[in-house]
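This is the structure I want to talk about, given as structure tokens.
Yeah, one chain of the complex is gone here, protein chain that is, but the others are all in their spots.
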């Protein structure tokens, strides 16, 4: 059941979605068992930014019907802290490491890409482009031209696979996918969370400290499937599909719709070992079609 | 609890979402009781197109976690059939009538608007702009310029309120709302359904006869709330908010986020009298804030 | 026998479960519906459990589910439904215990037309499709033939819910070994003055339809399709007829066989 994705050898097609599994914290909670039964075939880090961020004020979570709305705000130690404290630990994981990075300008993204380019511990980079470019005010991943300019700037900086993580909050995801391909993306991942909001039942004020948040989980699965399908019709790049995967059949659906790998996000919150479970269910042939391997 | 919306007197702030209640069919099922207990303060027709449409091949429905994916395909009798067969019946309803229309070019929309302009039975028109303009290939409601051009063409054709129903499948709904306001929209309604897809568990092929469909219901409620909020921050036009409303509190949330009226869609499928229930719950003050009346 | 569609009270109402009976692979749920009228045979109800309708497979069910009324004894306020567990909605309903609450909307749709004076009704049921034939038997006041087909013995236990039924099973464990449509073919051969009332899976209904067509026998078919609302609101339940798509929930679920060029409706479930 092993496969190759952008030249990376993987044991199975199930990885984690960025920001939904902290391997270092999970080791504190589960001890050595985590490494013995590591649920994913590659580990994707939570988004790393240039500067440290403490994230949004709580509350950060709101439960949806079949889903979750989060406004975490990308807390992280910043590039330097990540390189110093996290990377050495993550390099010990039994699977390849994909580092997810985000910048608020193409210069910031370039700096991040450059910093990871020489790191052998890092198998690939995932670019989170769901944030506004402070220079143009546009969400980098919502506008094909904006995204092209970004990729043209950073693509030459590394030989590593550059996975572009698309935002689902667009009218034409295929157009963005084509722009990413033309500007040299090695692969695409989708979907990121859908913009949503909740009000405090008592006060009527926004519940989330960050006012709006991102919806994930089963509630967005059909939307993810449609977007993966639309992107697959548009480009031949490898695709990491995600959004609401809970079971092998959901992964099989995404693969059927065009994904090469499938990431499990919110479901890991319900079942920390969801990744292995989904991989096993997929392998047991809950999948009507298996087009990998 | 009565209120005025675009000059139309309404008994309460709850109306139906287009395409989710057929008053004529409901009369066949429920008889006279329907008129006695009509659940909405105005009736919005299903989308009317110039030519008759039979709609998409079945299956047309797929159940989501807390929601519904539909690919109905806008079946309707066409303008002539609607004027001849439906309008006389709908004019008998105990509430004002809003006719929802859609064209595949601005000329088609113009023809529809012109046809309804002289009809006293029609209190307002709602423009469904979630379809592609066959001339440009762009979704009319996904592109601010495209929408401006459409409204500039049709706005002069009627004095009736023109409600523009926005599509949620956009990166910046506020920009579209501003374009609609600038081009003369009387009010905005949102959200329409979110593009989604499902695969047949047995065959792995697309389940829906129309391949993709639109997601509605509680699963999209948080997304609706965020978009209504974003539009309210951008424009002062009256807003009809909708998306996943099941209870008075959900309507109150949309009103709190900026809606003037609230439409109930999918919940009517679960409870045909949902409209009255939501209105009563809202009135009983499940609403933390009541900014109508 | 009521010839006309019975109107449903407007809205959704609660009904208390009185009993849950297992009949082989099927569950009969009896409930008390004090606020509703007596339905026409062949009409259906949209049902959901008042509590915990959701949280099953794939975080479903969410929408109510359509069920033919199995029986509605003229005296009293009881409604009986026959349910086969095929997914999260039917599973939840099969778990209901006496005292639990159902939510229901109905009776809905157009049921069976009364029999023609000059023909003998032949009732043909397959699997859980026997449900609308039970209430039809209750209301038919003339001699008739009943033919039922099931997958196996566990399902054939459902036959006890009807009177004087000839049974066929796919695996031969009870009655005729083979398809119920083989029994129908036999019956049609013996008596040409019959008319058919049929409900069952698409393949069975299609075999019945084509037999009726070939032999010029009048037939009524109770079809299934995925339904969200049951009262014409969603346009989701259409089936293709010779006149185009019709909404099964308001124009059916019973359709004259002659209106169809096929009974193989996509997405009908089973």
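Letters A, B and C mark the chains in the order given here, with residues in each chain numbered from 1 onward.
Operating definition for what follows: a contact is a pair of C-beta atoms (placed from the backbone, for glycine too) under 8 Å apart; a residue touches a chain by one contact, two chains touch by 3 or more.
Everything quoted here is computed from the prediction, not taken from an experiment.
> Of the chains you can see, which ones touch the chain that is left out?
Output: missing chain touches A, B, C.
> Which residue among C:9, C:36 or C:54 touches the omitted chain?
C:54
> Specify the residue from the set A:7, A:57, A:94 or A:156 that touches the hidden chain.
Result: among the candidates, A:57 touches the missing chain.
> What residues on chain C make contact with the chain left out of this view?
51-56, 59, 61-62, 92
> Using the touch rule from the top, list residues of chain B that touch the missing partner.
Residues in contact with the chain left out: 65-66, 218, 246-247.
> Can you name the residues of chain A that touch the chain not displayed here?
Per the touch rule, chain A residues meeting the hidden chain are 19-22, 24-26, 28-31, 33-34, 36-37, 46, 54-55, 57-61, 63-68, 70, 72, 75, 207, 209, 217-218, 266, 268-273, 276.
The working rule: only the chains that are shown with their structure count from here on.
> Looking at B-C and A-C, which one has the bigger number of contacting C-beta pairs?
B-C
> If you average the CA atoms of chain A and of chain B, how many Å lie between those two points?
34
> In whole angstrom, how far does the Cα centroid of chain B sit from the Cα centroid of chain C?
So the centroids are 34 Å from each other.
> Please tell me the distance, in whole Å, between the geometric centres of chain A and chain C computed from their C-alpha atoms.
Each chain reduced to its C-alpha mean, chain A and chain C end up 47 Å apart.
> Give me the residue numbers in chain A that touch at least two other chains, ranges are fine.
65-66, 218
> Which residues belonging to chain C are in contact with no fewer than two other chains?
Within chain C, the residues that touch at least two other chains are 54, 58-59.
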